[in-house]
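Apart from one protein chain that is not included, each protein chain of the complex appears where it belongs.
Labels run A and B following the written order; every chain starts at residue 1.
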Amino acid sequence: MKQVVLELKDLRKSFGDNHVLNGFNLKLYEGENLVVMGKSGSGKSVMIKCLVGLMGADSGSIKIKNDDIVSLGQRELDILRTEIGFLFQGSALYDSMTVRENLEFPLRRNKDKINTGQTTEELVVEALENVGLVSAIDLMPAELSGGMQRRVALARALILKPKIILYDEPTTGLDPITSKEIIQLMRTIQKTYKTSSLIITHDVDCARVISNRMILLVDGINYAEGTFEELSTSEDPKIKAFFKN
Amino acid sequence: MILEKTNSIAVKTKRFFEEIGDMTYFAIRFFKEVVTSPFEWKELIRQCFQMGNRSFLLVGVTGFILGLVFTLQSRPTLLELGAVSWMPSMVSISIVREIGPVIISLICAGRIGSSIGAELGSMKVTEQIDAMEVSGTNPFKYLVVTRILATTLMLPLLIIMGDAVALFGSAIVENLKGDVSYVLYFNKVFDALKFSDVIPATVKSFFFGFAIGLVGCYKGYNCSKGTVGVGEASNAAVVYTSMLLFVIDFIAVFLTDIFF
Partner (left out) sequence: MKQSAPHKARVGLFVVLGTIILVAALYFIGNRQHLFSKNMEVYAVFQNVNGLQLGNNVRYSGINVGTVATIEMMDEATIVVQMMVEEKTGAFIKKDATATIGSDGLVGSMVINILPGKKNLLTIKSGDTIDTYSKIGADDMLSTLNVTNENAALLTADLLKITNKILQGDGALGALITDSLLTQDLRATLQNLKQTTDDAGGLISTLHYKFSKVDMEKSAVGILLNDTLVGHQVGGLITNLEQSGVDISETTQQLNLMISELQDKESAFNYLTKNETLPKTIDSTMVEIKEASRKLNENMEALKHNFLFRGYFRKQERAARKEAKSRKE
C-alpha cells in the first residue's frame, strides 16, 4: 500500500444557502495522478482552495502529510505550502513582474527550503528549462501566449520542488494542441520529480491521458471513484453524462 | 411595491453598514500587520516611488492651474475692495490650509485610488493574490500594507509640492497683472503662513493618504469575480474615497478649530 500524502475527510463548505461541498472525501497516494472531475460550479475549485487554506472549510479535516491544516498557524501553514505546488486556472502570473521575477517570487521567503545549494538564478533557469521557455526569462507575462503563460506558471509551481502538485483546470482556455503539450509536460514533470498530482478538470481528454485514478464530484460528494476505463464504461446516467460527446 | 422598496432600502442600508464594518476590520488588520514582521521594505519603496512618480506631473499641473485660476478669479473682487495686496496671504492660506490638500487628495483618489482598486481587483480576479498566498508570501503584507503605507507617506509630499506649484501659479498671475515681483509675493506668502496653518494641513494629508490607500486596497482586495468586478472596484474606490476624504476633512477642520 502506498503512502497517503493528502487526505480530505467529510469536507463541507457552503456559501449562504448554496451548499457546495457536502462531505467530500479524498485520498491522494504518493506518486499517483488523481483526477477530480466535475461540472462547472460543482465545487472543484472550492475544494482545492480549501486544501491549501485559501478558503476555510465549514467542517471536515484536511490532512497534508499528517498535518491538519485547519489547526496550523500562519507560519506553519506557509512552511507546509512550500511542499505543495499550485497551478492556477488562469496561470495567475503577476502582471507587474517579468517571468524571472515571477519565478523568484516563491523563493523570496523559502529559499532555504531547497537544499540543493543552487543559486536563485540557477533555480529559475532550471525551472524554465523544464518547461522549455528559458528564452522568455526577461519578458513580461502579457507578452506571452496563453500556452506559454501556463508553462511559466507550471515552472513557478515547480520552483520549490514540491512533493505534491495541485492543478486547477490546467487546460482551460487553451487550444487542443497546446492542451496536449501541457498534459505532456505534466507527465514529464511527474516522472522527473516523482510528485503526486491532484488534477481538477472537466476535460475528458486530459483525464484520459493523465489519470491513474479518478473521482467524480457530483452534488458536493465523491460520487464515484475508479480508473478512467471503469468510469467511462459505467452505466450510471450521472457518470455517463461526463463522458458522452 | 412600497414594501419591496422599503425592503430594498433596508437591504442597501444593511449592506452599507456591513461594508463599513468590513472596512473597519480591514483597517484593524492593516494596523496589526503593519507592526509585525516580515516587512516588505523593497516593495514599500517601489510603491512609494511608483505613486509619487506617477502622480507627480498630474499634481503639478493641477496645482499650477488651481493657483492660477484661483488668483485670477478672486482678483476682481479684491480689486473692488482695494485689497489686492492681500492676495498673497489670502491665496496662500486658503491653498495651504484647505484647497490644496482637498483638491490634490481628490485628484490622487482618482489617480492612485482607482489604480490600486483596479490593480488589486484584477490580481484578485486572476487569482494572483491566491498564488501569492500559496507561495508563502502574505499578500496582505505584500500588496495591501505596502500600498496603504505608500499612499500615507507620499500624499503629504505630493500635497506640499502641489501647494508650492499652486502658489507659484498664483505668483505668476500677480506678477503679470499686478506688477508684484516674485520676491515680494513670496515674502508676503511666508509672512502670512504660520505653523498653525501648515501643520494641521500636513497632518490632515497623512489621513487623506491613508484613506485613499485603505479604500482602494479594500475595494480591490475584496473584488468580486469577473472583469465587471474590477471596474466596480476601481470605481467604488474613487467614490468611497472622495466621500471619506470629505468626512476626514470635516473632522480635521473642527479639530484644527479647537487646537489651533
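Here, a residue touches a chain if its C-beta (ideal position, glycine included) is under 8 Å from a C-beta of that chain, and two chains touch if they have at least 3 such contacts.
The shown structure was predicted, so the numbers you read here are calculated from the model rather than taken from an experiment.
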Item to check | Which displayed chains the unshown chain touches | outcome: B
Checklist entry - Of B:Ile65, B:Val203, B:Val228 or B:Leu255, which residue touches the hidden chain? => result B:Leu255
Item to check | In chain B, positions touching the absent partner | outcome: 14, 16-25, 29, 247, 250-251, 254-255, 257-258
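Just so it is clear, only the chains that are shown with their structure count from here on.
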Checklist outcome for this item: Separation of the C-alpha centres, chain A versus chain B, in whole Å, is 41
Next on the checklist: Can you tell me which positions in chain A touch chain B when the two form their complex?
Outcome noted: 49, 52-54, 74, 78-79, 81-82, 84, 86, 88-96, 105-106, 108-110, 156, 160
Checklist entry - chain A touches which residues of chain B in the complex? => result 38, 119, 122-123, 126-128, 130-138
